[in-house]
Structures are given as structure tokens and as C-alpha cells.
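Handing you this structure, nothing more for now.
In this view, the complex is presented without one of its protein chains, the others remaining in place.
Naming follows writing order (A, B and C), and every chain is counted from residue 1.
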Amino acid sequence: MLVMRPAQMADLAEVQRLAADSPIGVTSLPDDRERLAEKIAVSESSFAAEVSFNGEERYFFVLEEPGSGRLLGCSGIVASAGYSEAFYSFRNETFVHASRELKIHNKIHVLSICHDLTGNSLLSSFHVEPALVHTPWAELISRGRLLFMASHPERFADAVVVEILGPSDEQGDSPFWDAVGRHFFDMRYAAAERLSSLRSRTFLAELMPHYPIYVPLLPDAAQEAMGQVHPRAQISFDIMTREGFETEHYIDIFDGGPILHARTSGVCSIARSAVAPATIGAGSRSGRLYLLGNGGLQDFRASLVELDWTPGQPLRLSAETAALLGVGEGDSLRLVAL
Amino acid sequence: MLVMRPAQMADLAEVQRLAADSPIGVTSLPDDRERLAEKIAVSESSFAAEVSFNGEERYFFVLEEPGSGRLLGCSGIVASAGYSEAFYSFRNETFVHASRELKIHNKIHVLSICHDLTGNSLLSSFHVEPALVHTPWAELISRGRLLFMASHPERFADAVVVEILGPSDEQGDSPFWDAVGRHFFDMRYAAAERLSSLRSRTFLAELMPHYPIYVPLLPDAAQEAMGQVHPRAQISFDIMTREGFETEHYIDIFDGGPILHARTSGVCSIARSAVAPATIGAGSRSGRLYLLGNGGLQDFRASLVELDWTPGQPLRLSAETAALLGVGEGDSLRLVAL
Amino acid sequence: MIVRPVRNADLPALVDLARNAGVGTGLTSLPFNEERLAQRVAMAERSFRGEAEKADADYLFVLETDQERIVGISGLTAAVGLREPWYNYRVGLTVTASRELDLYREIPTLFLANDLTGNSELRSLFLQADHRGGLSGRLLARSRLLFLAEFRSLFADKVIAELRGVSDARARSPFWESLGRHFFRMEFRRADYLTGVGNRAFIAQLMPKFPLYSCFLSEEARAAIGHVHPHGEPALAMLRAEGFSYQGYVDIFDAGPVVECETAKIRVVRDSQTLVLAIGTPEEEAEPYLVHNRQRQDCRITAAPARVAAGTLVVDPLTARRLQLCAGAQVRAVPLVARPHGAGR
Partner (left out) sequence: MIVRPVRNADLPALVDLARNAGVGTGLTSLPFNEERLAQRVAMAERSFRGEAEKADADYLFVLETDQERIVGISGLTAAVGLREPWYNYRVGLTVTASRELDLYREIPTLFLANDLTGNSELRSLFLQADHRGGLSGRLLARSRLLFLAEFRSLFADKVIAELRGVSDARARSPFWESLGRHFFRMEFRRADYLTGVGNRAFIAQLMPKFPLYSCFLSEEARAAIGHVHPHGEPALAMLRAEGFSYQGYVDIFDAGPVVECETAKIRVVRDSQTLVLAIGTPEEEAEPYLVHNRQRQDCRITAAPARVAAGTLVVDPLTARRLQLCAGAQVRAVPLVARPHGAGR
């Protein structure tokens, strides 16, 4: 049984091991000890802060094997994407170029640089060990964030986005980047992604093209890469599409991967989650698998528990599970079916 | 008791009386006998056509007082906005212009010409006699369209839009037009609206500005008019907002009035409508007011009926009501609470 | 050999000429469309009569042999773009740079512009193949400028000329293949034809409206921007010698260069003078002159050896006959080509 909890500075070595394994382009998870330490420090103070609306907080969670202390995954939430700067994305747009006289009716696809998603909350830094990808534990570390958001709505924006990694090859080259960003940045994809993970993104205002890009002018490989998902991000994409995120409107300015977005209140795990008190005893012997979160902040815990639960009734938890989730008799938990 | 039904050529004189009373800017309802006759003819053939996906059909409904044959309102649906051309709107957009160094963070509002809503279905031509504005009959002629769409989803797009008339003064001048469109068209608002109602809109491609308009550069009166509703369109706006339409994203290129949009399946009267069989007898003596539609095409009828109905049960209708709606024992009706 | 205004009676000859011109030459402004040609000729007649508005005026000249055979045509439009928008791409530059990251890129960028609106335009130059070489080409091309010098007020303060862009042996324009084709869904030749017959509204309807970063074009297309087709080199050389230069505007279809010159600085305009015609023997120091009879509707221009002497222009009797002038008449004249020492000015 694994548990999701806020990262602590003591996790640094384990987090770096995870980061080293994460693919290029997960820009929020750089393989850089100093940056990771900073990331954890920022997260610790974010969890500790009193917050009444979403600001520059960044929350970072880990997935722990309680016995060994080993970390098997991580995930994060940025309270406000592009805080104090702008959050850049390409909007998929269609213009109709029509001539009635010549009987021509062209739908022209363009990519427009936009800041539409600035200030939305951003799900980030998702990564699990490969062995866990197709297990419910991947759902825990990903969707556990949504339970956390449901418990602390004042900390997040009304809308939420997820950047899904787009295709790149073994050499770390991305066909979309090569056809678009590279003209303006004059560097390879891997270098650009590194840059973007290591620094403030103000340089985007200086370097990104202002005018829309006409998609028919792009090479086929780049057109095909638009909105496509890197194999290692498929799991994240699948989870979020099931959560009801829209996938069509925005793509990443670097690799062309889809940027998913949703009204926060409309995300399934948030909309359908319920709150119920715990009663500690024998636990359920059978039933359905639920994602449970204790509603805490610094002491936030979430895990997966098999429950035979009826809405309106308390949750019967074993003493072991209750301890793992850090709850006592009568404490409230938030849950959603897996 | 009034009934909503498809317009027929015999209605022409009455329709023209309604059109004469409608405000400038309801461009789909010109006070022009020939154009109105054409509008009715197009509608008749649209109802008669076999349709498997939304094309160039335009449906036009009237609200009739059955005894007198007098018409008290009308409404329409364009199956595909901008069919064979493009449907123009201004998208509200925000760019972030930020300099970290200078501690400046400006959100700049721009209006971008777009064709985003092209191909959506468009609710149009809504008008009722002033005396009916705050009665349920206004709801009937407006929302009756949604019941019709719910019964014939193959005839409509997945998304639906409504243009809401923006502010203009007694002289027929619009502050938004004067600040924006007039620079490019060199004519007064009333003339432009007339143009736009009388002709193909291909001239828009020739005359409309291509580049975004920076809102801070517009005079205050024009900025204030953006997204505002003409008093005579308030009823339409209120009905559609209650139906769950989004109001923030698009405005009309002529008068700056809001353009509302929604997923068709998410519109309340569509999502919440139910189908039930009729049983003819005493009718309900008390209960709740429902909007009922018979699900027909050329013989489509809709009205408001007080019903004491439980989902899963048949609808008890009086013989008079059944006759009005053109249904017999056991025929299906679609209904939604008012 | 003289240049004179086109007349309705020339129409059959013009149709023949256009038919020959139309095949593979990309002569956009003289398409093989009889109806359109007839309209242009009619407009030209009105223009020479002084009955056309500046926005419409279109002066079309023919080159006629002494046997009264028409072997070439050239045109001069008073003002472009005053009825329908006149489009060009302006080749501008986008620089993206970050001092922090030590990055710097220059990206030539094409801006769709109507900037050349209102200027006069040289167009529709065509000369039958068997008359190229010799003075005919120079006469035909430059005679328009002499006409313009004489009737300065009918024209704008700047004159432009669009030159044919690069294309391959099969008349495929790499610029069109890389850009226009995506938006027009037709062959270059058809788009060219449509504008030639006066249909320009479709450009506004179909063209991409936002500035285009040239990095998204093919290498061949980028290389074609602002470059003239080899067949256009002589025309470009002639225009350069007259003072025209490329200032960054190109054709929207094939990216051929637009050259421009302030009217007052065109050599023929600047250096031409009014003289009294004298008939005699031009003699050895004669050089080829372009000579205009100073008439509008009955305009006749020819090229002949001549010399200036004491306010007169001495020409031989044949030249005077060609101009239908007697000695003592006023003419406007200019050396046919720039004097070598003038080139360095």
C-alpha cells in the first residue's frame, strides 16, 4: 500500500532519482539537485502558507512506500500558471478563407500565440516509476491532486490545465520544435526544454513569434505532431481525458503536445467526490476501490482503499489504514471511486 | 393559450408587422416584404428537407393565438452559422505584457476577429410583442427552439450560439460601431446593419480589420458598450443565460453585443428535456408549468401546459391541448419544466 | 516604327498579340481574354481623350511598324488601387533576441500591405519576338515615360513596375508552390490570369492576412523573394537605368520585385526637354533620341538619331513624317539611353 503526501526536504535524494528518470520535456521536474531542493522548499512553504486565493504557491507531492520510505512517483500543482509573467500556449484556430465567386471555401488552421490560460491552476511534475504506470497507484499520485484541490478550493483557480508532453525522438529532437520554435530560438529541443525548466520564462516574450503561424506551411511531420502525446505521457493524458478535460483547443509552444483544460468544478474527481466521516474498526473486506484523502494541508495524505460504502454512511477503515491516512474516529475524509 | 409552429407563407403580412416593430440590429428580421417572403420560403423547404447533418437550413417559427390567427412573436434557428462563408465575431482576448525588471504586469484586452463560431447553429430572429416580454410566452417562442433541436439533433451542430443585440441610441447610432466598424465601413450603424441583413456577408472579408484591436485605445463609450445588452434584447439574454450559455468570450463585430455560446447537449432545456407519451383525458388541474413540444417537423407544435407529471409516467393532456399540439393518444411529446 | 495610343480598330491585332504572349510568358496584365481586352482598349481610348478619372485611367500604347502592323504593346496606369485594394508583400525583418540567453535571430517577414496604393504603374509590356533587339524594345518601354513627362499632372508622384518573379521551365513559381497554393488551391497561372482580367476581390478573400515569417517557406521560395525572372532582367536593367530601384516590395503571387522611382527623378522625366523640331541631317554626332509630338490623344513617339542645336532638335525627314510633324513644331525629346557619364551621378 502506497501513500501520497507533500514532499519534504528529506525526500531530496529520492526525488532526484525520480527526476533523473523522467523524460525530457517534463520541464517542471529538472534533474538538478539545487532546483529540486528549491522546488521542495517552495512547496513546503506553500503548504504552510495561509492562502485565501491562488497566488504563487506551488505544491509538490510524492508517492511513498511507507515501510521502506522509498518514493515511487511524484506530482505537483502550480496554483497560478504564469504567475507574475504570462503562460504561453498556441491556440488552435481556424479561419475561413472563402470566395463565393470562385467557389473556394478553405478552412485554414493557424496557431496563435496566446496567454489565455494565464492564471489557471496547472497540474505538473507528474511522474511514476515505469512499473507503476498501469497500476491504480498512478491514478493515486495523479488524481490525488484533484482531491486536494477539492478540499482546498480557495487555493486554486476556477480553471485548471495540464500540459501533456508531445512527441520527441530518442535523440531528444521534436519534429514540432524543429519546424517552429527552432527558427526563433536557434537551439535544439532538449536545450530549449532545459532552459525553460531552469529559468524564468520572460525570454519567451523576447523570442516567441507574435503573429499566427499558418499550419499548412509547416512540414508534415510537424503537422502530425500537433496535439500528439509522447508515449510516456499517455498515462497522464488518459487519466485527464477521463476526468473530462478538453483536449482540442491548445497545444504546447515547445513540442506541440496537447494542453488540456477544464473548469475546476467540472473535473470528475472534484465534482463527484464526497466527504464522509471515518469509523475505525475492521475495515471493508470487499467492495469498490476508492481514492481517499484526509483533507489536510502539510499533513495531507491520500491513498487507495477498498471500501463497501454507501453515500451518507461513515467510512469503515481499518486501524492500519486510518493510521496511514492520519485520521482518527469521526475525522472527515474526501473520497471518490477510482 | 398560444402555440409555436413553423411559419408559413400565409403568415407573411403578420410577420412583416412583427418585423416592423423589431429593433435595428435584429438583422435576421428585416422589415422588407420580399426578404421576409424569402425567409419563410427557405424555412418551409428546410422543414421539408431530409437532413442528416446541419447544412444551409434556416428554420423560422411563429407564435400564434389560435383563435384569431394573430401572430405575437417569432424566432428562428440557422442550422449552420456562416454557411458557405464565414461567421465573424470578435473574440475577447487578453495578452499579458509584463516586465519583471520594471515590475510592470499589464493585462491588455484585445478584440480579435475570428471565425471560431462558423458552422455552429445559431438562434436568431427572436422577437415578441412588447406586452408579452415578461410573460411565459416569451419563454415559449425562445426555448421552444431548444425543444425542437432536442428532437432533431441530426439537423444541428454540436454547439449553438446566440447574438444578443448591443446598445444603440434613439438615432440608431451605436457607440461601439462608431469607434470600430465605422472606420472601416464609412457608414452609420443603421445602414451597416441594414446592409448586413439584406446581402451576403462576403463584403466582411473585404472590409473588416484583420489585426486585433487594442481595447485600451478605444473611447470609453465603446469600451463600456462591449458585451452590453440592448434593453430590448435583455429578455433574450436572460433566457439564454439561464439556459447555461457562456457570455464572456465573443462579441458582435457591429454593435459589440455579447455572442452567447454553448455545447448543444449542455443547454439546459435540451439536457433536461424528457420524452413521454400522451394520454388524453381530463388534463391536469394543477401542477407545474411545462414547455411541451410534439417532436414534429413541418407539423411541429409547442406550447405551455400545466402538468402534474412524474417522470416515467404518461402526460395527461386535455383533448383541447392535445389538439393544439397535434398529438393523439400514446404519441410522444418532449417536455421540460419552464 | 512609332508608338501611339491604342485604338478600337487595333483589337484583332491585339488579340493575336495576346494569344502569342499568353503562352508561358506570365504576362499577367495582358491576358488572352477578348472581352477584357476590349474593355481595356475602350478605357484606354477614354483615358487618352481625357474622359477617365485618375482612378480608372489606363494608357495603353502600341508599337506600329511603318507598314502599320502592330508588333508590341505597353501600358501606363495613372493610379493603382483606388478602386480595389492593391496588394504587395513588403519584405520586413523580425529580430528575436535575448541578451540574457545570448540569442539573436533575424527572420525576414512578409507583410501584406497596400502601401503602393495611388502610384502610377508601368505594365503590360510585350513585344513580338521578331522585333526584340534593336531600338524597338527601348522605344516601346521608354515612350511611356516620355508621355508621362509631358502629361505630368495625369500621374502620381511615384511610378512603380512589377517584374515577373522566378519560375522554372514549366512556369512553376517556387514561391507560389510554397505559399499561394495552400490558400488559393489553384495553379499559379490561373491566379495570375484572374488578377490579369481584373478580378482582385478574391485576393482579399483568400490571402493569409497576418505577417508571414519567411522561415516557414521552402528554401527555393525564400531564394525567389525579390528576384526577377531571367527573362525580366533586360526590363529590370532598363528600369534601373531610368532610376528605378527595389525598395522591398514584392508581388504576392511569385515574389517578383516591384521597382519604384519618384516621378521627378525618372531620367526621362528629369532630362527630357521641349525643343523645336528641325529637319535636316543629324550627322555624325547624332545620338538616338526619343521624340514625342506633345499630343495626348494623337500622341506619336518615335526613336531616331538626332542632335540638339540651339534649342532645336534636328531629325531626318523620315522621323518627322513618322511624328506627323513639320519643321518648327514643338517636340519633347530625351536621349534614348542615359549618357554613360550620367550613370555615376
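Quick notes on this structure:
Criterion: a contact is a pair of C-beta atoms (placed from the backbone, for glycine too) under 8 Å apart; a residue touches a chain by one contact, two chains touch by 3 or more.
Not measured: the values here are computed from a predicted model.
Touched by the hidden chain within the whole complex are the displayed chains A, B, C. From the options C:Thr117, C:Ser218, C:Thr274 or C:Gln295, the residue with contact to the unseen chain in the full assembly is C:Thr117. Among the residues B:Ser45, B:Asn106, B:Gln234 or B:Ser265, only B:Asn106 touches the chain that is left out of the figure. The residue touching the chain not shown here, chosen from C:Trp86, C:Phe126, C:Phe175 or C:Tyr246, is C:Trp86. Counting over the whole complex, subunit C has residues 81-86, 90, 92-100, 104, 106, 111, 113-115, 117, 201, 211, 247-248, 345 touching the chain that is not drawn. On the side of subunit A, the interface with the absent chain consists of residues 202, 205-206, 210-211, using the contact rule stated above.
Residues of subunit B that touch the chain left out of view are 95, 97-99, 101-102, 104, 106, 108, 110, 183-187, 195, 202-203, 206-209, 211-214, 216-218.
Here is the rule we go by: only the chains that are shown with their structure count from here on.
Chain centroids computed from C-alpha atoms place B closest to the centre of all protein C-alpha atoms shown. Set against the Cα centre of subunit C, the chain with the most distant centre is A. Subunit B and subunit C have centres, each the mean of its CA atoms, that are 54 Å apart. If you average the CA atoms of subunit A and of subunit B, the two centres end up 39 Å from each other.
Centre-to-centre separation of subunit A and subunit C, using mean CA positions: 61 Å.
Residues of subunit A in contact with two or more other chains: 95, 97-99, 202. Chain contacts: subunit C has residues 201, 205, 209-210 touching two or more partner chains.
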